[in-house]
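Yeah, one chain of the complex is gone here, protein chain that is, but the others are all in their spots.
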Amino acid sequence: MPITVRSFDRLSDATSVLSSDRAARFIAGGTLVMRDLHEGDVSVSTLVRSMDRTFAEISTTGGRIEIGAGATMAKVLANRDLAFLHPVARHVGGPAIRQMATVGGNLFAPSPYGDFATALLALDATVSLASGFSPREVPLAEFLSHRDRPGNGVVSKVSFPRPPHDAFRFRKASRVRPKGASVIAIAAVLPQSGGRISGARVAYGAMAQTPIRVPAVERALEGKTLDPSGISTAVAVAAEGLSPPTDPIATSWYRSEVAPVHLRRLLLGETG
Amino acid sequence: MPKTPVQFRINGTDKAVFADGGQSLLDVIRREVGDTAPKYGCGQGTCGACMVLIDGEPHLSCILLAEMADGRSIETASNLDQGGQIHPLQDAFMTHFAAQCGFCTPGMLMAAKALLDKVPNPTREQVIDAISDNLCRCTGYEPIINAILDAAQNPSRRSA
Partner (left out) sequence: MLEFRKDLFANERDDNLNEVGKPTQRQDMAGHVTGRTPFFDDHRLDGMLHLKCVRSPHHSARIRSIDVSAAERSPGVRRILRGADVPVNLNTLLSLLAFGEDDEPSLATDQVRYKGEPVVAIIADSEREAWEAVSKVRVAYDPLPAVFDVEEALKPGAPSVNPVYTRNTFTYHDKYDHVKLRFGDVERAFQEADFVLEERYQMSPIEQAPIETNGAIAAPEVNDRYIVYTCAQGLFFSLDTTAKILDLPSNKLHFIGGTVGGGFGGKVDSLCEPLAVLGAMLTGRPVRYVLNRIEEMQVSAPRGAERHYIKDGVMRDGRIIARKMTVYFDCGAYTRLTSYGALKCVAHLPGPYTIPNVSADAYCVFTNRIPATAMRGFGVTGVDFAIECQMDKLAHLIGMDPMEFRIVNAYRDGDVKAHREHASNTALVECVQVAAEKASWPLSDAARAQSSLTGGGGERAIIPDTRLDDGGVRPAGWRPEGTLPPGTRAPSRPQVTPQPSAPRPPPIAAPQPTPASPPPAQEQVPAPAAPQTPTPPPAQSQPQSQPRYARTRFSTVFGTRRR
């Protein structure tokens, strides 16, 4: 069947087409969908677009930050209130990709891609889904575990509490710079009280099929200081229980070996 | 086959075309407009050979739906030389041997132009970031980086 493109002013109309047409696929920036079409994927015959203005809006007023799923990395970079996320957005592709790649699309990027989703996981983000009559909100971790399941609806936005000042950290290791797929991406929110970490959230990208939380590292950081001795236990368990993927970027073994190195550098704020 | 009317301005000229369902902007530019400067390299936004500027910003036209360019202004590498006068970037690419097979060159030039239009005197790191969406398999990147820096430092350079 030839491809039909359907554009909707309201996201809810788009979602109803998606729920009724099994050959329909939602397209935002195009970085995932157009590739499949070029490679001869004939399972898609309807492309659904949202022209809804709210779909790409960013709201930073109040304690909770909301980013529309259609917001591009360039839009994140243009927002001064999201300065702490700029290092993450800058690591997604080059300047042209950042004009096109959306925050919502990044949640679906297959490993080793999905650096922004890794950051959102550390930020304890919630995913808002527009699906027919019943919009839903699900924690990002839960969403990622079944992101490929049909009938999820369309991601309309992500939201998360603004992290404490200077508590968010991000580090990405790639074989090619400045643009390269991740050997490993690490995002962390490290709240401190009285110089000690309390309630750390740490997420890895490219260390599993989707971005994942790292509870062993989070537990090992609890009550610790961010110095070589304080983080030693966390570094020791950096790759514990993980079986990272092997892909053209790195082997599973290599990812496990370098995870502690990059976690240590992230925690100590080292560059290089 | 369902077709969608799409209007845009390309290299200063208004165009109205009927796009096939799912047709990429690149395909529309090459087939319907007849401008073959942007190339199809990978079809997945990895190589940058299809790069064009939309409202001054670099975009990968192979993974853009034609509809996404509706009402916008597109610029391709065909627009760089005007009235027999080549652009300083083109001159610098020639001088620095920054093209070998020539296939990545139109995309490289647009990435460079997007940068210099906003940052007239970029650092080497800014140049490297600006062309990080573009792959070259022949010359290596050094001659290209040097050419862009040279064009920035000598905006008056013209072909002999």
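For this structure, a couple of remarks:
Per-chain residue numbering starts at 1, and chain names A and B are given in the order in which the chains are listed.
The definition used in the following text is that a contact is a pair of C-beta atoms (placed from the backbone, for glycine too) under 8 Å apart; a residue touches a chain by one contact, two chains touch by 3 or more.
Quantities reported herein were computed from a predicted structural model and do not represent experimental measurements.
Note on the chain not shown: across the whole complex it touches A, B. The chain omitted from view is touched by exactly one of B:I10, B:L25, B:L53 or B:A77, namely B:A77. Shown as candidates are A:M1, A:A83 or A:L268; the residue that touches the absent chain is A:M1. Touch with the hidden chain on the side of subunit A covers residues 1-3, 38-40, 42. Along subunit B, the points of touch with the absent chain fall at residues 20, 22, 30-31, 34, 36-44, 46-47, 49, 76-78, 80-81, 86, 90, 93-94, 97, 99-106, 109, 135-138.
The rule we apply is simple: only the chains that are shown with their structure count from here on.
Subunit A meets subunit B in the complex at residues 2-5, 7, 27, 29-31, 34-35, 37-39, 47, 49, 74, 93-97, 99-100, 178-179.
The touching residues of subunit B, counted against subunit A in their complex, run 1-2, 4, 20-22, 24, 43-45, 48, 51, 54, 57-60, 62-65, 67-68, 111, 114-115, 128-134.
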